[in-house]
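The complex appears here without one of its protein chains, the remainder shown in place.
Up next is chain A:
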Amino acid sequence: MDVILKGKYIIKCKIKAVTGLHIGEGNNSIEIGGIDNAVVKDAEGKPYIPGSSLKGKMRSLMEFAEGKVKDDLMVVAVKKGDKPEICIHMCDDKECPVCGLFGRNHGKHVTKKEFLKDPKAEGRDFSDAVIPTRLIVRDAKLIESSITDEMKENLDLEWTEVKFENNIDRITSKANPRQSERVPAGAEFSAEFVVNRYEVDGSDDGEKYLSKFIKAMKLLEDDYLGGQGSRGNGKVKFVDIEIFYKDSSDYEKDSNDLKPIATAPSLDQL
């Protein structure tokens, strides 16, 4: 297989937390609805959005949107005894928009359907379809000025708020309170995404994967990021979007003067 890089689409934008954002640090538990959670922070103690959270969420949403969440299209990623514990979509279809954009894993995979039939199934090797992953998602760093002095007055911690939550026993009314740390609504993060444009065995990707990626961004806006999203957390909006195209020949030059090929204040206007 011959894969040549034609160029890179670099999408720079801000991610705005429309509601409080909670991405767990995972010291205790990271399960959705987990308790007493801190949020992830970088080495300077500032909260950020890990690239893996963004990428994982977008992949998951794309799988639903592209109709890939079916027993025969999902592979078992983690198994617990005879049960398929974690299943995600992965396939060897070279045209698959999800795998093409977000990447495939190497090695052998068992589909959920096969696994339910026979937990000892060997699985298939997808190697023929594996090429370098097109999408790179960088960590989104907090824009410090987005948390204003006025906001800071009302925050419990330097950059974040502490939200109290409660479980109440339906009969005895016994309370079981817990705390959860959140990045306050209004915080902004600077994000960068890269979509590689490849020429695989002579056929050029063109803008196919870029438009699929924009679809994934739109899906994310209407979903949530991080934990406790069904209870208000994690609504995000992409603002001040700039898309650059860096041709592979640009790498032979010293300077990096790129002009955006598209700009928009929000996704709807792109």
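Here, a residue touches a chain if its C-beta (ideal position, glycine included) is under 8 Å from a C-beta of that chain, and two chains touch if they have at least 3 such contacts; residues count from 1.
Keep in mind that, in the parts below, contacts and distances are computed from a predicted model.
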Chain left out of the displayed complex - its UniProt protein name, from "L-lactate dehydrogenase complex protein LldF", "Cytochrome-c oxidase subunit 4 protein", "CRISPR system Cms protein Csm4" or "Phosphonate ABC transporter, permease protein PhnE": "CRISPR system Cms protein Csm4"
Sole residue of A:Ala17, A:Cys96, A:Val110 or A:Val137 that reaches the chain not shown, by the stated touch rule: A:Val137
Identified contact with the non-displayed chain, of A:Ile88, A:Val110, A:Val183 or A:Ile241: A:Ile88
Absent chain, residues of chain A that touch it: 1-5, 8, 24-27, 29-32, 40, 42-43, 50-52, 55-56, 60, 63-64, 69, 74, 77-78, 85-89, 102-103, 105-107, 127, 130-133, 135-139, 194, 246, 248, 251-252
